[in-house]
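Sending over a structure as structure tokens; questions will come in a sec.
Every protein chain except one is present and positioned as in the full complex.
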Amino acid sequence: MPATSAHAAVHHGPPQGFIRKYVFSVDHKVIGIQYTTLSVVAAFIGMALSWAFRIHLGWPDAHIPLLGMLSKNGAPGGLMTPEYYLSLVTMHGTIMAFFVLTAAPMAGYGNYMLPIQVGAADMAFPRLNMASFWVTFVGFLLACATFFIPDGPPLSGWTAYAPLSAVGEVAGPGQGWGQNLWGLSIAIFCVASLLGALNFIVTTLDLRTKGMTMSRLPISTWAWFINAWVSLLAFAVLLPTCLLLVLDRLGGTSFFIPGGLVINDQMQPHSGGSPLLFQHLFWFFGHPEVYIIILPAFGIVSHIIPTFIRKPLVGGWKVITWAMVAIGTLSFIVWGHHMFVSGMSPYMAMVFSVPTLFITIPSVIATMVWLFSLYRANIRFDTPMLFSLGFISLFITGGIGGFFLAQPSTDSYLHATTFVVGHFHFTMGLSAIFGAFAGFYYWFPKMFGRMMNEKLGKVHFWLSFPLVYCVFMTMHLTGFAGAVRRYSALVDDFMAPLIPTNRFISVAALLLGATQFIFLFNAIWSRFRGPEAPNNPWGGTTLEWDTTSPPPFDNFGGRQITVYHGPMEYDGEASVMQTAPPAAVAGT
Amino acid sequence: MSSNRELTMSSYVGIGVGLMVIVGIEVVLTYQHLEPRTLLFSLLSLACLEAFVAVLYLMHVKYERPILFWTIFPATLFVLTFLCYLWPDAFRMASMRLLK
Amino acid sequence: MLSDQRSDLKGGDVNVTQSAIPSLGQHEVLMEASPYGIEKKKLGMWVFIVSDACTFGAFLFAYGYMRVGNPVWGTPFGVGSVVNGVVMTAVLLSSSFTMLAAVRASQTGAKPSTKKWLGITMLLGTIFAALHLKEWFSLIGEGWRLFYNPTGGAAQFGATFFSVTGLHLTHVVTGVIALAFIARGYNLGRYDESHVETAGLYWHFVDLVWMFVFPLMYLMNAH
Partner (left out) sequence: MAGKVFAVLVILITLATAYCVMAHVWWMPVDVSVHGPKIDRQIEETVLVAGLLFIAGQLVLAAFAFLYGGIGRKPRQIPGGAKPLIIFAFVLVGTEILALSFIGSKAWGSVYFEAPDPASMRVDVQAGQFAYYFRYPGPDGKFGSLHPDLINEGNQNYFGLDTDHDPDAKDDVVTAELAIPVNKPILITLHSKDVGHSFYVRELRIQQDFVPGLNIPIHFTATQTGRFEIVCTQLCGLGHYNMKAYLSVLSQADFENWLKKQASMQ
């Protein structure tokens, strides 16, 4: 309960001893780094999985030795079986969506930066904060554990549609304990996210330092705050969904399983459930989830751009913030656009379609704010800015695909084609990742007190950006041709001609993956060998640049922080720290 | 922190009795052989009334700043309202069942 | 790069920070006042309550969906169960008021009566749980299961009833345990009235949820 942990903020001094310092630390900075590290690890696992199935799609009879070692039945001699292909796709989606994209930009950077940006010494409930990380960690271990149980990970996709996910092992390999662990893992992740969101909300509202009015919050803080509300409400619905799914599997209930199902000539002992109920509950969470993933990227980019163009965003904090609020709100009433062809009431399809299209308006406003802020700017193309620009380009491209999938009529052709895969990789996948990279390069000096290597960072960007388009724009195009997603082999008369195209995608994807090792090397090398970072390497104006790199245990060395200015008071080379006393400004 | 000074303990007892009376009404309604739909809606509205009293007085939102109410109430109501989008499919399920 | 405006700043001296830490979280001059003017743990509890309400809501929507989708339902509760339900409601409701008494006593600093009222609240919570389990066991005795309906109606009754009331029961038990912790901490002087008040919020919420669970799960299933 929050109540019991409240005093932690009051009493805990700097911890002594390795365990309290680096493992079970209540310091939001350590927890933020723990989250970030977890998601980097998860990201490379997820990427390795995608490598495996991309290789399989490009060269169906390729033998992948490592895979053979990982799973004897899944990939005998390294040759991937169809079921293992689906398992890999499932776990790629699960790990990336939950443990990378939801964890890193929100829980990772948010934990580290939000308290500093509002001028607090720690989160509102530090012990709760520590709990939510370790709960997430347990969830992650459960997800990974599925690889090491006999029948392997589940194969029902990250959306785990019932009844395939609900009837148990009879539905196929991995649908036994694999799916159980999956359900538990996600349920646990829900709890962690709820606790995290609660902490973010209270910290932003109650722990702002003197003068840090809501209108002076950095945009990134706004994004995390809005996002915390979205997660709070969305995960509150995914939690029961997972619990009911687990009940169907282990308790013999029939929430999502109708009567009269015959699998392998076995009559299933269920009746009266509804697969559509699962889809509704899942997507009620699932659509806000994609915004939970992208909103922090919005915030990070909106936070970084002014620093590197040396001028405020068009419309100041208000326009971009209200755009994010509108997006967050609308995200709850559009989930049905994932279900246009699912057998949902066709009239509801229209009800969901219109607000979906209307999300375009705040999205376009946000995009134009970033775009037109560049007008007559002094753009400095350091790595964080390059990734921010990349983010804008990717987000535009991804948003465009939304027009096709938001309309039932066009979606009925494009649904479940690779067009969808391309679309969501652009919007919530790569946009969020680019936002995360931008944030990583931007805040690394603050987090670790060392600069990252600019050259390697630029190489990382110049290789990643075009490769992203090679992979996922091509998927859009094959989607127009009607290439179906989640096929482990292209055996149809229709799909077979697309094998060369898929080979091209695979090559690009492998290169894209390989490029990320430049980032990994850069991060690790700079962590230990990078040049000392000054307190404010980028000339930012927000509070995190107003303390040492890395910040002391209580973030500001016991100074009284008083804020007099908004977060983006840039004017060319001149800029005003949020804490600069009015007199000092007059002086400059 | 003296937010629930406003009411004396006895008036709280009054509220408690009132809530129990509502529960009584609910029970009586249950045995009036009403249409399930009518019964459901009357029970729900009574429950909402109870909940409202509980939020305002037991959880003394009435004596907090209004902004607290205007934060928690719309958020919760928002989710519960739009979850209603799944009712059409619940009714379709009854009408389109494969096995009657 | 810009010349850092405060490069003279030398932080990181932990001893200096010690003095600053105790004042964190309290709304003193160095903080912006909370827009709600309430303890942060109280606000945290409110935020938790919002999400928990949505969780319960989703459970109840699933129940409604199942019920609408399965016209042949089956209503197991006779007068006995309804009476039992009314008693449970009375118990839980009065526990809310004993909780109020405890909060109030704690605010006047009356330690003994605070402990007394907390004790009574926990007792009532336990009675509620006991009555609830009695209901469960009588149903199980009649052959109701998560997956089986002895009256031949939809199997979903057991599933929805046991899961929804189970979730509520979990909240009650958690609440009783939490109250025990709070009482102990309060007794040892580690916790103050604000903890009691926050725990009270949670307890009232559990009561509030029951105000929906009772009519929907019991009365709607009474024959």
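Note that the chains take the letters A, B and C in the order they are written out, and that residue 1 is the start of every chain.
Here is the rule we go by: a residue touches a chain if its C-beta (ideal position, glycine included) is under 8 Å from a C-beta of that chain, and two chains touch if they have at least 3 such contacts.
Everything numeric in this text was worked out from a predicted model, so none of it was measured.
Asker: What are the shown chains that the left-out chain touches?
Answerer: Across all of the complex, the chain we cannot see touches A, B.
Asker: Out of A:Val26, A:Leu386 or A:Ile561, which is the one that touches the chain we can't see?
Answerer: A:Leu386
Asker: Just name the one of A:Ala62, A:Val341 or A:Leu456 that touches the chain not displayed here.
Answerer: A:Val341
Asker: Taking the entire complex into account, which one of A:Gly32, A:Pro218 or A:Pro258 touches the absent chain?
Answerer: A:Pro258
Asker: Of the listed residues A:Val41, A:Ala62 or A:Ala377, which contacts the missing chain in the full complex?
Answerer: A:Ala377
Asker: Which one touches the absent chain: A:Gln407, A:Asn453, A:Ser506 or A:Asn522?
Answerer: A:Gln407
Asker: So that we can see where the missing chain sits, which residues of chain A does it touch?
Answerer: 81-83, 86, 155-157, 161, 163-164, 167, 171-173, 257-263, 265, 267, 273-276, 309-312, 314-316, 319, 341-343, 346-347, 349-350, 353-354, 357-358, 360-362, 364-365, 367-369, 371-381, 386, 389, 392-393, 396-397, 400-401, 403-404, 407-410, 412-413, 415-417, 458, 462, 465-466, 469, 473, 477-478, 480-482, 484-494, 501, 570-573
Asker: For review purposes, identify every residue of chain B that touches the missing chain, sorted by number.
Answerer: 92-93, 96-99
Convention: only the chains that are shown with their structure count from here on.
Asker: What topology does the chain contact graph adopt: line, ring, star, complete, or other?
Answerer: complete
Asker: So how far apart, in whole Å, are chain A and chain B when each is placed at the average of its C-alpha atoms?
Answerer: 36
Asker: Multi-chain contacts in chain C: which residues touch at least two other chains?
Answerer: If we look for residues of chain C contacting two or more partner chains, we find 35-36, 39, 47, 50, 54, 58, 61, 65, 69-70, 194.
Asker: Name the residues of chain B that each touch 2 or more other chains.
Answerer: Only 75, 79, 83, 86, 89-90, 93 qualify.
Asker: Which residues of chain C touch chain B in the complex?
Answerer: Residue list for chain C touching chain B: 35-39, 46-47, 49-50, 53-54, 57-58, 61, 64-65, 68-71, 82, 86, 89-90, 93-94, 96-97, 100-101, 103-104, 107, 193-194, 197, 201, 204-205, 207-208, 211-212, 214-216, 219-220, 222.
Asker: Quick check on the complex: what are the chain B residues that touch chain C?
Answerer: 1-2, 4, 9, 12-13, 16, 19-20, 23-24, 26-27, 29-31, 36, 39-40, 43-44, 46-47, 50-51, 54-55, 58-59, 64-65, 67-68, 71-72, 75-76, 79-80, 83, 86-87, 89-91, 93-94
Asker: In the complex of these two chains, what residues of chain B are touching chain A?
Answerer: 75, 78-79, 82-83, 85-86, 88-90, 92-93, 98-99
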